[in-house]
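Removed from the display is one protein chain of the complex; every other protein chain stays in position.
We call the chains A and B, going by the order they appear; numbering starts again at 1 in every chain.
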Amino acid sequence: MARPSLPGARRRPRPERGGWRHIPALALALVFCLPLVYMVAGSFRKAGLPPPRTPELLPSPIAFDNYERAFELVDLGRHLLNSIAVAAIAVPLTILFASWAGFAISRLPRRAAAALVGISLVALMVPATALLVPRFALFKTLGLTDTWIPLIAPSLLGTSPFYVLLYAWSFRRLPGDLFEASRLEGLGVLGTWWRVGMPLVRPVTVAVAVLAFVFTWSNFLDPLIYLFDPDKYTLPLGLRSLAQLDRQNFPLLLAGAVVATAPVILAFLYVQRFFLQEHRELG
Amino acid sequence: MRDPERRGIALLLAPYLIGITALIVVPAAITFAMSLFEYDLIRSPNFRGLGNFRELWHDDVFRTSVRNSLWFIAFAVPLRLLGALALALLLHRRFRGVAAYRTAGYLPTIVPDVAYALLWLWIFNPLYGPLNLALGAVSGPTPAWLTDPRAAQAAIVIMSLFQIGEGFVVALAARQAIPGELFELSRVEGASPLYVLRRITLPLMAPVLLLLLARDTIFSFQANFVPALLVTEGGPPLYATTYLPLFVYRTGFEYLRYGYAAAATLTMFALTAAIVYAQYRIVRRWRRAFSF
Partner (left out) sequence: MASLVLTGVGKRYGEVEALRGLNLEVGEGELLALVGPSGSGKTTALRIVAGLEQPSAGSVRIGARDVTRVPPAARNVSMVFQSYALFPHLSVAENVGFGLRARRVSKGEAGQRVRAAAEIVGCSSLLERKPHELSGGERQRVALARALVREPDLFLLDEPLSNLDAQLRVQMRAELKRLHQRLETTMIYVTHDQYEALTLGDRVAVLGDGVLQQVGPPEEVYDRPINRFVAAFVGTPAMNLLPVEGGRAGPFAVRVPASLAGRALEAGVRPEHVQLGTGDSVEVQLVESAGSETFLHLGWRERTIVARTGAGVRPAVGSSVTVSVAPGHVRLFDAESGSAL
């Protein structure tokens, strides 16, 4: 039973015709998911068997012990916890420092802000390899090699100047009256940042959190050059150890890969609605 | 701006400025300076002037690395851009289920590098990886992915094609930024979908696409480190998949020739800048020719 539309109702319902798009979209989705499916499928294969004859999706016989073995062979559990610990420290710090810097830039007068944006852009373009060695020298001199500090230190600059620029741009878009009002209320800069700024840029915070989490979790290069004690290894290094120990045992390696991948995928699936739907808000 | 506010802002900026200085600006400056020295972090540095660069010029492994990197970029970047664009054009409308499709397109991008590399190490296994098994089942070619130089390079390219999530998201935003009315008008005016794509959609997306092109080029120069290290280990023999990042890493951390590695990095940086600049000039000429 249809109701007449309310007077004044601003209507722009996009008709949801998917139509023909479903076919190529589905095909592409399957292709993109296929490697991941194989990763999981392969991890359930019984190790040590002669190679499979077909690209099977569901291995037979199925084995669940690859996971157990992975955890036994290289203390994967500890590596998992280490990764979680590092991320748990680095991501909030990233958000803190990136939003601070972005907020500060948005409050600066034109010229100073432009200079900072320029510096950030140049910093973005510097190749990572140009930084490897001097950074290593720096941390070695400070005696901080073989600790997690070098892994967390980048959060000082928000892990990437890109996130700082993202925050700066989002804060800039907020109406100026908000900040006038908060100044009248007696809020200092910090208070304004916390009470006024941050709540209004939640989508950006979510995006930065996810991106920073993915980066920190996957980071292989930094742990590779800074960590020597296997007890301190993060998952990427643990996986590499696994690969070095039992190179041909793919079910085992894939089990490790799944352990390393699952948390990130789960986190992403949880927050992707902010990312992939509301993009109109950010753009 | 009043004083307490000034102080507050300076305070907020402090970590960032310290971080950028200590972790980016100073290291970058040092590296570029180091390229003129021979240094192994133990003995004191040894000035060589342009000696490092001269050696690089004659270094076969280096030349191979540069060649490999350039080939990689020549193939991977356009293909990745096309992939991101295709995904964005296919999935920009909000129809039912589109969120799932978009997520699927983005998923491989967030798989941690090492896990991703191991996964493909298996998929590409010439004997019993799913890819060759599937190809064999339909009587297709079953290249020796990891042992044949050309196939190995192709493998690295293929791996990179699945990770176009960021380009996809950016292209998506660019497509959605075009006002819907322009497309409705095109319908009324009788323009075919292909015409609209050619004269409206692509030209209006062009600035963003150019940005993506540049960024992907920069990125591709630096990023195929993990796959090269783990999957192909820089081999098959003859350093087929030793790309510049791997070269720098090995030279610096395995052979302990930091100065030499720094020179290689500087070269890489210069190359990147040159290519990006060339892209910019070419696209600018196109734009004028086709007036978009």
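The working rule: a residue touches a chain if its C-beta (ideal position, glycine included) is under 8 Å from a C-beta of that chain, and two chains touch if they have at least 3 such contacts.
Not measured: the values here are computed from a predicted model.
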*Mind listing the subunit B residues that contact the chain we can't see here?*
179, 181-182, 184-192, 195, 199-200, 203-204, 291-292
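Simple rule for what comes next: only the chains that are shown with their structure count from here on.
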*Just how far, in Å, is the C-alpha centre of subunit B from the one of subunit A?*
17
_subunit B contact footprint on subunit A (complex, rising order)_ = 14, 16-19, 21-22, 24-26, 28-30, 32-33, 35-36, 38-39, 42, 51-56, 97-98, 100-101, 103-105, 107-109, 116, 119-120, 123, 125-135, 137-138, 140, 153-158, 161, 164, 183, 188-190, 193, 214, 217-218, 220-221, 225, 235-236, 239-240, 243, 250, 253-254, 256-258, 260-261, 264-265, 268-269, 272-273, 275-277, 279-280, 282-283
*Over in the complex, which subunit B residues touch subunit A? Could you list them?*
1, 4-5, 8-13, 15-16, 18-20, 22-28, 30-32, 34, 41, 87, 90-91, 93-108, 110-116, 118-123, 125, 127-128, 130-131, 133-134, 137, 162, 169, 172-174, 176-177, 218, 221-222, 225-226, 230, 244-245, 248-249, 252-253, 258, 261-262, 265-266, 268-269, 272
